[in-house]
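Below you will find the structure I want to go over with you.
Excluded from the complex is one protein chain; the other protein chains are retained at their positions.
Chain nomenclature is as follows: A, B and C, assigned in order of appearance, with residue numbering initiated at 1 for each chain independently.
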């Protein structure tokens, strides 16, 4: 073996050394049951054919590589944005590990959540004792200011009633009577993480607002939604609001939660919206959601308590940001400040400067429903075509809305909407109707490798690149950073493929 | 030909089509004087050998692909940062076109500068009439608030005395007597653009401060230096100063000059430090320069008028930013605010999160002297090795300082400093002692292509990527964006080369 | 759950081959070796997770999870098992059951159709169908569905009945082993049998670790006929009944499978480790001795000794440059059961000081062994809440934490370097040269200048108080909790 202390190879390189190559080839020859390589190639090519595509799209029972996560993940994320809040997942013991891993890998930060760890006994007798003991233990172990309870499938299938269970737990003094324990039912077999986010947001707000006396005021609440770029985006949102002289309550502010410093202090809880802010939020005049599909039920509840509501679809780019800021200005009764006008001008200037490279590019966009809508609109603003818009967790209503968006622009002609499809569907779609770029999350890297279409990571989760979420994609300045990612991808490809056109100036 | 209206190819693709390929091959066969391709390959390989390296490094009369520009470019850049200032280059007609192009291509913004357009007559009779007429025309045509005069080689060789020429021009009423016409002698055969920046800064400050009465105060002046990321960096600098509650005068603020919006208004002049701010700057207690090699003479002049001075070498990363902020805090008598402490913690956290990928990477860094010092220090902070530090415009003093920096860290052991070398030297150096990454400017793309070493563009000029300069690399948050660029390069390479190690999580 | 599964769980929990189990009284034995779960604490993996860990490395199989999205949709391709062939195992297949399908009892029909689709569109060597909490609770019986599908489509379809709520990850490992034994082992015959055929059970080829050992076995002529499941092919499980010896690598997770192979096919097994030079040599010696007892030519012993001598010399020489850089450094271990003692041993060989090791997943036997190796029980501790781990890292003044990914950020906040030695690691550490890799990783972690910068106070902070004098630290006395802070 070639290993030596002077040149220790990590496994990406180690197993490319000659003797490992030989060993691996032997393995393939002896244990693969030896399909000839030309047959393997033939089959692989067939899986990129229209024939395979038809078969693939006809798939109805099997889901392959879905671009969505489950409700409890969204609930844990929503709860994390409230100060001192511990997520408590009522269900089988193993599920919460996934949520913690998913969030930790994307944000590169600790992600705290606990489980009621139900076993077979609970399947027979119900989960009350697990929840009662669990709340007591969580409260004692972690000293939270709030415990937000969500469910996994098991609790739903056996029919656990969280509301009465929590009442019972307080009677048994697992937690003090006035200690906030909001809850939401979040079975994985309904909807996706965006629904879980919605349910938990509604659960938390209900816990404080239901039955409380409202003194209508002029305040504004903003619900960011489930957002992999929440750290950078919420900070940018606050900066823009500051420039406008507007104060608003961010309902679930994870920007500090998922970006704690290394300064010698361990923060199990850092930042987040305070309980006082939640309570005061009841009196707001308006609650604005930045992601419609993450907040349908929550906004309905806000209307029930007497607030005006508005929602956006992950406002990105010129038009998206314009509309959002105009709404804020309208509700708050302020003007758009010169500083933001300049920022808009700079974004438009950047688009104009680079339009020769942006116009006519084609994209496949996959991810959460709001994000896909936003990104499709933004690429059309640049003269690009969002050829394929896919949301595994997209509904029929979402599909209709997306089709209307595409129909509103000549650059949307011939583009297709794929609601409910997964990334294996997308592989067939792109193998037969390619696009220049993929926009989505880390799971798209298999498509990038397989089909040679560059991937731009702009959605949750991003596991294989670091720290992108610390910079905004919201706002005019955030939109420029999206444009830069797209342009860098275009130029990198130009340079990689160029021979006589390897130009110094682009 | 395959051209059709449905599929118009730009030239990067057009000339890869079969019949063009054939045509081009014929051209090579018939007109190349037919060196056999194996001989071409043999020679090409030889140019990557140690033997060729020795010959290349022995080169003393020929400069190939220098990583520096000339003095007048730096002067034009420095002048651009003052409100309503027009650069006037006294010299032959053609030179100013290069400066305008260079700046326009990097910043994607108009770059205004004029020339005295000397011809043969001036070579014989001197350039006085060109300067007199030129100032009159420039003043009438462009209505500037200040005209900053620099020189090219011709004016220096024929010995034009700018000071007396300007006095004469005012006597002839080319411009009003009290109209500011600072000047600097900036021959291209002395130093480089960083010296031109220094000379022009000194010329401008002298114009207002020399002979003026000083009322010593507590103010702070900051000289940013020649900086391709000036737009993002100066804004970040102002933001950090704002967080500290410190007001400072930026002497040459190009952040708005080179980032004008597209909003229907043409701004020949936008932003920049005002004349009143310059005048008031005389009373500052301290002038701090962010780039030592861009400000040696200027800081000497500041000391002459009674100010304290300090200089840094393009402060980047943890230590660089710490030192700079501590200096500001000391001079201004303020504490470092909690918000900046958190930002530092986040930067350290980002480095810690990614240290498994950053530690042990090797770099070749080329560019301006201050930048190379800063980048070398920062990569060593990450556990990387700055194997080759090259500044074509680096002096012996710079080389010594860089060697001391390298000696201060175990990660600098075995790293080399290349003062005065060009990018063709660097090609031989890297062909024989490779590094994992190149850090520099767009001219490095030939090395990237030739040697397969990925390039990260962090220095002026960046001609073949767009809008990078709109985001800071200064400050703690700016340092995170540098880290992200490095990490993305590392991960992109890992993914491109990976087979069994094509991992979802990094 | 079904009576069949209930009985199987009870049987698995009463593992005759487990020495610990044999020493229990009947009541304790019935309870099994699972730790008591603590509601309200951070929970770790479940039985489904354990089964998936054990089986996903079978690379040419389509792993189809019969569940709502969560169980697999959130987590596909999140392990670092490496493959020399098919990538099929990295694709996330699920029936993604919806509420309507659950309420209406349509799960089994959907499963059958999903199996058809995966076979038609992916041509796997086999399909492993995993049940989960939801499908078990609503009564979907995957066994007859798999049987019908296998008959209909001509591809093996293996039921893995592992709803998460039945128990721990360790239990899931065992249930997976039972399923393989019941449905797969013995269903194919190797083209040739040799006296050098072995099974390796419990290695998952994380970051290619199996491949750091295989060249050694290749040099000795030893063939890995059966594998559960590192870089495995379905055929390598189907044929494992023809091996001569079984080596059990993960000390307890799949012992039931090893025992069954011994009982049913007469294949003796031993437990060994490839972590650390001494353990690697010991494992090779034992393996060769057993092979010779089972009919391999006697010269295998001498060839093995020669190989061991050569490799040990080479490895120790390669390690020497690192020793001065890591000797004396203090390591805190927070890993799973078997790693607790095998890694301690390996690190001590390198002159490092292990200031603490978690025993939260260790068996009594593991704990005894650790006490022997470390010479004291003072360094053993149970689970820790993040803030307690943080305090321990500082109190123990560890220079490096070796653990899995979810402790990473606690370590970093405590400004302590961290090395990933768990299932998601990116570098292989097995075999003789695996130690070189591990040392390099530790060296790079500890000697990254970042830590000095990080620990140096920011220039605006006052200098820290002088360091307290070193006193022996009894980690076992630290306030902690038996709550299950599952890390992997």
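Keep in mind that, in the parts below, a residue touches a chain if its C-beta (ideal position, glycine included) is under 8 Å from a C-beta of that chain, and two chains touch if they have at least 3 such contacts.
Remember, it's a predicted structure, so these values are computed and weren't measured experimentally.
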item: Touched by the hidden chain, restricted to displayed chains; value: A, B
item: Touching the absent chain when the full complex is considered, from B:80, B:135 or B:350; value: B:135
item: Options B:78, B:154, B:220 or B:389, residue touching the unrepresented chain; value: B:154
item: Touch criterion as defined above, residue of A:23, A:128, A:318 or A:399 at the omitted chain; value: A:318
item: Full-complex contact with the absent chain, from B:73, B:246, B:325 or B:462; value: B:73
item: Sites on subunit B contacted by the missing partner chain, in the whole complex; value: 1, 3-6, 8, 10-12, 14-15, 19-20, 23-24, 27-28, 31-33, 43, 47, 52, 55-56, 59-66, 68-73, 88, 91-102, 104-105, 108-110, 112-120, 122-123, 129-131, 133-139, 141-142, 152-154, 157-158, 187-190, 192, 260, 262-268, 424, 446
item: Contact set of subunit A toward the excluded chain (per top definition); value: 318-319, 322-323, 326, 329, 335-336, 341, 344, 348-349, 351-353, 355-356, 358-360, 380-383, 409-411, 500-501, 503-506
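Rule of thumb we're sticking to: only the chains that are shown with their structure count from here on.
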item: Chain whose Cα centroid lies nearest the overall Cα centroid; value: A
item: Centroid distance [mean C-alpha coordinates] between subunit C and subunit A, Å; value: 31
item: Between subunit B and subunit C, centroid-to-centroid distance (C-alpha), Å; value: 53
item: For subunit B, residues contacting two or more additional chains; value: 341, 344, 348-349, 352-353, 500-501, 503-506
item: Contacts with 2+ other chains: residues of subunit C; value: 78, 82, 84, 208, 408-409, 412-413, 415, 426, 454, 458
